[in-house]
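One structure is given here, and the rest of the page talks about it.
Yeah, one chain of the complex is gone here, protein chain that is, but the others are all in their spots.
Right after this comes chain A.
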């Protein structure tokens, strides 16, 4: 897979800081599954977090904390956890989808319950909590996606086929990382349909990570 379009540094920093909404984090994780270059960059944006961890003013643990952990460390890891990881790996291998997305969908792209939302365009909404929306779009050859606007950032990861717009040509594995102020109108540019994962964040109502995770799903 030849990947030509990558994330902005600022997006990878948001990923490392844990401040992305769930859908965007799944999208970034999915690209990382395929992209050595961005994985390398994330090891550096993670390092900022590591350095801050070293610099933070420590807060004392409960007096019996170490004893409680020591009591657990000789026990084997709960089987349930191990099983779910290996079933995610199987899903990923079977569907050809990157691991974070495969574990979230649990089925292949063709098995999903697609909903027609316009001429040549189908949608599958992942219905994640938090601000913004996370959805798969399935676009027929020759069709272009009408531009939609909202504040904030929009990430797109190509999973099948390709499209072109003012920013260039996007193929499987590529990401488009844009502010929605950027005007673009993608058009599917081969005779193969294009399927992409799109995640947005939304205008905030709450502040802080906790509040953002809690914000009820508000649609497109």
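Quick notes on this structure:
By our rule, a residue touches a chain if its C-beta (ideal position, glycine included) is under 8 Å from a C-beta of that chain, and two chains touch if they have at least 3 such contacts; residues count from 1.
Methods note: contacts and distances are computed from a predicted model.
Entry comment: the absent subunit's protein name, as recorded by UniProt, is "RNA polymerase sigma-70 factor (ECF subfamily)", drawn from "RNA polymerase sigma-70 factor (ECF subfamily)", "Sarcosine oxidase delta subunit", "Putative transmembrane protein (Alph_Pro_TM)" or "ABC transporter permease subunit". Residues of chain A in contact with the chain left out of this view: 8-10, 13-14, 16-22, 25, 43-62, 65-66, 68-70, 72-73, 77, 129, 151-153, 179, 181, 201, 203-214, 216.
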